[in-house]
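With one protein chain withheld, the remaining protein chains of the complex are depicted in position.
Here is chain A:
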Amino acid sequence: MAARILIAEDHPASMELMRYLLEANGYSTLTAGNGEVAVAVARRDRPDLIVCDLQMPNLNGYEVLEALKLDANLQCVPVIAVTAFSMMGDREKVLTAGFDGYFSKPIEPETFITQMELFLPPALRGRRPEGE
């Protein structure tokens, strides 16, 4: 059973890209257009992994992370920051804040899925489109 992945992203094109890539690789997705919704959806549906933009309305990525890590039910869910903040020092800042991974935008569609899957146990990894 492939993982269910929550995408928290306020930019519609970026959201559609990640959603398309994930679903094309056999994952089911949940979506949230801002931080507050992301936390609510995570609490309701407990996804297996969360990819999270940093600059979002209501709650930003850091605030979302804080809420998730304080929730006993969600603190084990890996959270990956996917952000266009990719100047020198941004990666360190993100990882120090407690995100499990850091992907900078623009993402590379060829490698995005395999890198993300490093954060999932093998049983939850998706099927390749080629494998269909």
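Assume contacts are C-beta pairs under 8 Å (C-beta built on N, C-alpha and C of every residue); 3 or more make two chains touch, one makes a residue touch a chain; residues count from 1.
Here is the rule we use: contacts and distances are computed from a predicted model.
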Complex minus one chain; that chain's UniProt name from "Cytochrome c", "histidine kinase", "TIGR00659 family protein" or "Sugar ABC transporter permease" is "histidine kinase"
Checked against the full complex, the residue among A:Ala13, A:Leu70 or A:Ala123 that touches the missing chain is A:Ala13
Contacting the left-out chain: of A:Ala2, A:Leu21, A:Ala67 or A:Ala97, that is A:Leu21
Residues of chain A touching the missing chain are 11, 13-14, 16-17, 20-21, 24, 55, 84-88, 104-110, 129
